[in-house]
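All protein chains but one are shown in place.
Order as written gives the chain letters A, B and C; numbering starts at 1 within each chain.
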Amino acid sequence: MSVGTLDRAASLNHWRHRALGEKALIGLGFLVLALVLPPWPGAALVAVAVLAFTFLGARVPLRLWLATVVLPLGFLASGGLMLLVQITGDGVSLAPGGAEKAAFLCLRAMAATFCLMFLALTTPMADLFAGLRRLAVPAEIVELALLTYRFVFLIADEAAAMTAAQRARLGHSSRRRWLRSTAMVAANLLPRALARARRMETGLAARGWQGEMRVLSSRVPVCRKTVALVLAVQLAVLLAVVLA
Amino acid sequence: MTAILSATDLHYAYPGEVPALRQLSLGVPTGRKLAILGPNGAGKSTLLLHLNGSLRPDRGAVLLAGKPGDYSRRGLLQWRSRVALVLQDPDDQIFAATVAEDVSFGPLNQGLTDTAARARVQAALAALGIADLADRPPHMLSGGQKKRVAIAGAVAMEPEVLLLDEPTAGLDREGADQLIAVLRQLGQRGMTLVFSTHDIDLALALADDVALFQDGTVLAQGRAETLLCDPALLASAGLRPPVLVELWLAAQARGLCPASGQMPRTPEALMEQLAPAPPALRVAQ
Amino acid sequence: MTAILSATDLHYAYPGEVPALRQLSLGVPTGRKLAILGPNGAGKSTLLLHLNGSLRPDRGAVLLAGKPGDYSRRGLLQWRSRVALVLQDPDDQIFAATVAEDVSFGPLNQGLTDTAARARVQAALAALGIADLADRPPHMLSGGQKKRVAIAGAVAMEPEVLLLDEPTAGLDREGADQLIAVLRQLGQRGMTLVFSTHDIDLALALADDVALFQDGTVLAQGRAETLLCDPALLASAGLRPPVLVELWLAAQARGLCPASGQMPRTPEALMEQLAPAPPALRVAQ
Partner (left out) sequence: MHIMEGFLPLSHALGWYAAAAPFVVAGVRRIRRILREKPEARMTLAASGAFAFVLSALKIPSVTGSCSHPTGTGLGAIVFGPPVMAVLGVIVLMFQALLLAHGGLTTLGANAFSMAIVGPWVAYGVWKLAGRLGLSFAVSVFLAAALGDLATYVFTSLQLALAYPDPASGLVGAALKFGGIFAVTQIPLAIAEGLLTVVVIEALSGK
């Protein structure tokens, strides 16, 4: 998976043009529920609900979703393992109640990860920046994040091309060569990134840049029906947990 | 023919390097399309950066509508509202997360209201034929599309002069042809265009006037029809005439084209001039 | 005509994107110069990355000298020693502090001794005509020089096949002409060349064979003399014949050139075929 995979998926997503508020309510709302509610049955219900929004609502391709979820699950496997065992004076043994604890942790972490992936796969970064601006994050910091985002793709392309060129000349073929080749990429990449920054400065000055970076962002009105639906599902999850 | 922009006796050296511009004088005729033609590394980009006030000459002056360029903060803002610059690499000029957001940057910097800026954005995207890309993130565009986004960002400021550095660099034939068509349209609407290029075929396809550039100075400036048909002059700038013109001159010399014809700017124009010989006179098969 | 490299039924998609290569088959004839000709974004670079094993196809196979490509670590090292790749932007592949040091990167990675690598570096710099640049830092070179350094870095590995992505991109006419001359020399020494380009004039100037590339697949492959003179076929790939060929065909149709002539690769070659009409037969002035 490359840097652009999720970004591309988000900007081509079925729900790309839905209001940021709706998607934030789903992604962040369920994320909070996953953390606040007891993992069973809370996190399990959250996971089911958010997956329904992901696949039935936003129609995220399953293959892409699976390829994305592999990485956090790797972390979960090793981290969860640690809860199964305990260290005593005699060495390592199975922890009492460890299985249950590990299962609960896995449930919660997975539900939360599904929420994050919902956001990542449906919400283009442009909308998030606009949202951050509305949340009164200092303009300078949003601008810094925006420019960083823009540069990430340019620099990642350069890094990928450099690495391909080195592989073509047999760099990276042993541990020592890997170190030398990667260091050469990094050492050549930083000056290029800074040169790019200087050119960008000239390019933006030509467009009348005075130090503030204002742009018109389009804002989609929130659909009340959707919000009501999401809130209803969230309330249902909450009630189910309280009653259970 | 009035000059909306002109440079007299410009001299400029980047700190610690050999001079990039030397005693350069140039006039930009109002409402026409001027090609600054010369090899890479000759200082063409440096000249463009002088024409919008991004660089300040060590000696000499840039005149905007006859008045010396004003390098104060306010002066520069006005200057750049009237003279827009599009860099060679569109990635050096596109920063926002979507195309429409990016194009709105210039108009908002000019102090327009949101409504007025939005109208400018729509007009500019329409003029460049990219209205359908408005919501796309820039890194998902092709090279030709990015180029047009960068130009839309300049056009949205409604400048009098548009400076373009190597506008067709990196584009394939189709992308270049589309861009040339768009630039011609902008010219027809009265915008003055100045573009730098090392590609004499681009000058042939687009320019009304040509300035021959070499080693930081302008060797000659004149109408494209005159300059591009002058092999001796072009050779002094290390250039050859466009292939079309070479063949046209050769055909004229052989009597296969009328000597009074106009310089052909497309293969079709040359073919029209190549009159078919009557069957009896054809060369032996 | 044996094929040192070939691809059969290649299929490849970058994760989460539409396929970049679809059912692509291609043969690279030993000892000849093959142009992969098509518009930008059609997947030409992706194909080159398959030909040296940098990318592995989702379906289909790449054969090196008739054997399926070996994607093991050792296999890839051997493969890339035999098939070198030069990317489009030389800044992506020149890393070291001096030209000679950079060119030595490949030979040293091949496990050569310092002495042997040094000899390779000298030979490669000489072959590219840049022996005088050996001690220069790369950032002080012109675009054309950098390009030649990047190619020297590949040639120093003494590969059988040299893959070049858009070799003349960004070069001015003089830089491109010098590069074409160098590449012709490498071809004369028996190196197999494969280059991708969107510039049909480059294919005309350099290629023995042409593969027409569009939308991730090869529409047709054949001798340059056949393919580049077939307007209908070229049109199906969204291309027009080179200007020279268009004019040559037009002149032939008008009986101004012998119908039996060879496809002209330079303006001079076409002018030679344009026989002067005897004075009496000239068109009316």
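We take it that contacts are C-beta pairs under 8 Å (C-beta built on N, C-alpha and C of every residue); 3 or more make two chains touch, one makes a residue touch a chain.
All figures in this text were calculated on a predicted structure; none of them were measured in a lab.
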item: Sole contact to the chain not displayed, among A:19, A:48 or A:69; value: A:69
item: Residue, one of A:26, A:44, A:125 or A:168, that touches the chain absent here; value: A:125
item: Touch with the omitted chain, as defined above, among A:36, A:99 or A:240; value: A:36
item: For chain A, the residues touching the chain missing from this view; value: 1, 3, 6-7, 28, 31, 34-36, 68-69, 71-72, 74-76, 78-79, 81-83, 85-88, 93, 95-98, 101, 105, 108-113, 115-117, 119-120, 125, 128, 138, 140-141, 143-152, 154-156, 159, 163, 175, 178-180, 182-191, 193-194, 196-198, 200-201, 209-211, 213
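Note that only the chains that are shown with their structure count from here on.
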item: Between chain C and chain A, distance of the C-alpha-averaged centres to the nearest whole Å; value: 41
item: Centre-to-centre distance between chain B and chain A (centres being mean Cα positions), rounded to whole Å; value: 43
item: Chain A residues counted as touching two or more neighbouring chains; value: 8
item: Where chain B touches two or more other chains, by residue; value: none
item: Complex contacts: residues of chain B adjacent to chain A; value: 49, 52, 54, 73, 77, 80-81, 84-85, 87, 89, 91-98, 100-102, 104-106, 108-110, 114, 117-118, 121, 135-140, 153-154, 157
item: Footprint of chain B on chain A - complex, ascending; value: 4, 7-8, 11, 16-17, 124-126, 129, 146-147, 149-150, 153-154, 196, 199-200, 202-210, 213-218
item: Touching residues on chain B, where the partner in the complex is chain C; value: 39-41, 142-144, 169-175, 198-200, 238-240, 243-244, 246-247, 250-251, 253-260, 267, 270-271, 274-277, 279, 281-285
